[in-house]
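Only one protein chain is missing from this complex, and each of the others stays in its spot.
All chains are identified by letter, namely A and B, in their written order; residue positions are counted from 1 within each chain.
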Amino acid sequence: MSGRFGFLGRRVLQLIPVALGITILVFFLLHLVPGDPARQILGQHYTPKAAAEIHHKLGLDQPLWEQYKIFMDRLVHGDLGDSVYYNQSARSLIAERLPATMFLIAYAGVLAALISIPIGIIAALRRGGVFDQATRIGTLITFAMPPFWFGIILLLVFALKLQLFPVSGYGSGLTDHLWHLFLPALTIALAFSTILTRTLRASMLSTLRMDFVDTARIKGISRTTVLMRHVVRNAIVAIVVVFGINLAFLIGSTVLVENVFSIPGLGQLLVDSVSSRDYPVVQGTTLVLAFLVVVVNLVTDVVHAALDPRVTYE
Amino acid sequence: MTDSAAAPVLEVEDLRTYIATDAGVVRAVDGVSFTVGEREILGLVGESGCGKSVTCRTIAGLMPSPPARSTGRVRLAGYGERNLLDLSAPDLQRLRGEHLSMVFQDPMSALNPVMRVGAQVEEAVGAHEKLTGKARRTRAIELMERVGIPVPERRMRDYPHQFSGGMRQRVLIAMAIAGRPRLLLADEPTTALDVLIQDQILSLLLELQRDFGMSMILVSHDLGVIGEMCDRVAVMYAGEIVELADTATLLGGPCHPYTISLLRSLPDVNSQSRYLRSIGGAPPALVNLPDGCRFAPRCPLALDECREWETELLDAGDGEHTARCWRHEDTRREDAWPEQSYESA
Partner (left out) sequence: MSAVLGPSGTLLESLERRSRTSRIGRGRITLAVGILILGTMIAVSLAAPLITSYKPDAIDPLHPLLHPLSPGHPLGTDSFGRDIFSRILYGGRIDLLIAFGATSVTAVVGTVIGLTSGYAGGWVDTVIMRIVDLFFAFPFFVLVIAIVAMLGPSIFNMFVAIWLTSWISYARITRGHTLGAKRQEYTLAARALGYTNRRVVLRHILPNVVSYVIIFAMVDAVGNIVLGSSLGFLGLGAQPPSPEWGVMISDGQNYLLTAWWLSTFPGIAIILVGVGFSLIGDGLADILRPGD
């Protein structure tokens, strides 16, 4: 068991430079603003006094290194700065919006697994057959399909025309969330399941060729047992890895879909803050979403290690 | 030596397995016939890609279809006149483990990497016997002990990557004998192992074969191993059997030029030379086979006729020794062989 804890410890240690890197990148984002950020924020309300106030608030009146120190010092105290648009700290804005986004990501992840696992398995087992060909054409289309467009089509058909689902919002309470977020989650899940289905199919095909599958078959156990216990069990490992790698894609789609379905999540906050030039909130949201990717990646690594004993072994 | 003609455990007749590939149809096994008697060990020997493994896998029903397809007859004692190639999936499931089992070449990849070794052995134990969890576990430990795995109770909980190659092969053997099969197919069981471990595994197989009264097909490209283990030997080349005889006859008086070349390519223990003699050229691609004898392009004795038509397996002495060469009488004369022809690499 010590091997597993050692593995987890190593993985957490590896996160430190990544997390530091993320803060540096996010910090420098503000310096991409052409000219004076205060002028961009204030627009026609620009006065030298107001500008100096904003410089001070954003720490721009300090040398670069000092600015980063202040940025980091605030960050470890959970301070992401104040919104220049709302009369609120970026942190409380983000905290309000985070649950909807996390719920949507988890929901979409589960739906994507429910869609892609059976399809990937059947396509591989009936390789070259009608179902396999249909899957290939289907994934070809979903891969090229912009998630925001597909969301709009689902909205049009299932919410507006058939009125089976609400048009927008997040609802309150678990079942209400599940109902409100079904179409958005399905939109993301379908886009995400493209890569999962293809990976699972390929991984099934390569697992089916492995010697241990023949070993299992020669034992005289049923075909279903061979498939579930040996083939699928091994093929699933690949999809966990791919899930982790493509998590960033999942979160990217969330940003889009939140804006289609007016879900009060981080994605909507991010896009709204771009138009209001609310730089601290843009930085804060970016940072939180990046950390979210890192944390969920860690979780997928732990799941991977739990599914495949070789991972923790040296 | 047992009389294989009396009551063969396995009878293979004109077996063909062809595989569709992008490069064309590969004739991996092309008209192979042989029998394996009660308690007999038959060796299948030949270069890699000659169809030895495919023969075994076809008998065990392991060739994927598509892309592979087989014809011919495979009969197993206890299955009457039924052709194993026509068995339904449930029948095939009953056949495997209980009547016939197989040990594979590479123990590294033949065990499920994400499943505990004990669970894999227990699965083999439980395949044909309804046992309680505890009884199954006890049987699994007994089996692991039987194949020489030290402290099996503890090793049950380990994963395959925690086992050495030799230990993994022992686990595979334990699983193969779990259902006490009448026929064991051993597909190059020692090729992937260290030389010292090879001998241990071979003696284990021999011991189990005697104790359990199993019949066995041992696939190998190593004539030394074949000579130690087998009662009879079939030499395969390019999907066909080119010579078949009892071990002593085949090693002592081979008459197919391919067998003779194979034997001459063995390292001579008494010779000081560090170089091995090898057969020139490469075996034909099984997609576009040459007309005539398949060995003719590499055969030092080949005549024009050899390239035009291919002979059947011919009687080469007392009915039990057959060879697929119409010059099988000439081949034994040293002066028929051109000087050093088979030595160039």
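Quick note on the criterion: a residue touches a chain if its C-beta (ideal position, glycine included) is under 8 Å from a C-beta of that chain, and two chains touch if they have at least 3 such contacts.
Note that this is a predicted model, so its numbers are computed, not measured.
Participant: Among A:V84, A:L104 or A:L289, which one touches the chain that has been omitted from the display?
Facilitator: Touches the omitted chain: A:L289.
Participant: Which residue among B:G49, B:P67 or B:P300 touches the omitted chain?
Facilitator: Touching the chain that is not displayed is residue B:P67.
Participant: Kindly state which of the options A:A95, A:L114, A:I141 or A:L178 is in contact with the chain not pictured.
Facilitator: Hidden-chain contact among the options goes to A:I141.
Participant: Can you work out which residue in A:L30, A:I94, A:L208 or A:L227 touches the chain that's missing from view?
Facilitator: A:L30
Participant: Identify the residues of chain A touching the omitted chain, counting contacts across the whole complex.
Facilitator: On the chain A side, contact with the omitted chain comes from 17-18, 21-22, 25-26, 29-30, 32-34, 40, 140-141, 143-150, 152-153, 155-156, 160, 247-249, 251-253, 255-256, 259-260, 270-271, 273-275, 277, 279, 282-283, 285-286, 289-290, 292-294, 297.
Participant: Where does chain B touch the missing chain, residue by residue?
Facilitator: So the residues of chain B touching the missing chain come out as 14, 16, 18-25, 27, 30-31, 66-67, 69-72, 288-289, 291, 310.
Simple rule for what comes next: only the chains that are shown with their structure count from here on.
Participant: Rounded to the nearest whole Å, what is the centre-to-centre distance of chain A and chain B, using the mean of the C-alpha atoms as each centre?
Facilitator: Taking the mean C-alpha position of each chain, the two centres sit 52 Å apart.
Participant: If you look only at chain B, which of its residues touch chain A in the complex?
Facilitator: Those residues of chain B that touch chain A are 57, 60, 62, 64, 66, 89, 93-98, 101-102, 104-106, 109-115, 123-124, 127-128, 159, 161-162, 172, 175-176, 178-179.
Participant: Given the complex with chain B, which residues does chain A contribute to the contact?
Facilitator: Those in contact with chain B are residues 128, 208, 210-212, 214-223, 225, 229-230, 233-234, 237, 307-310, 313.
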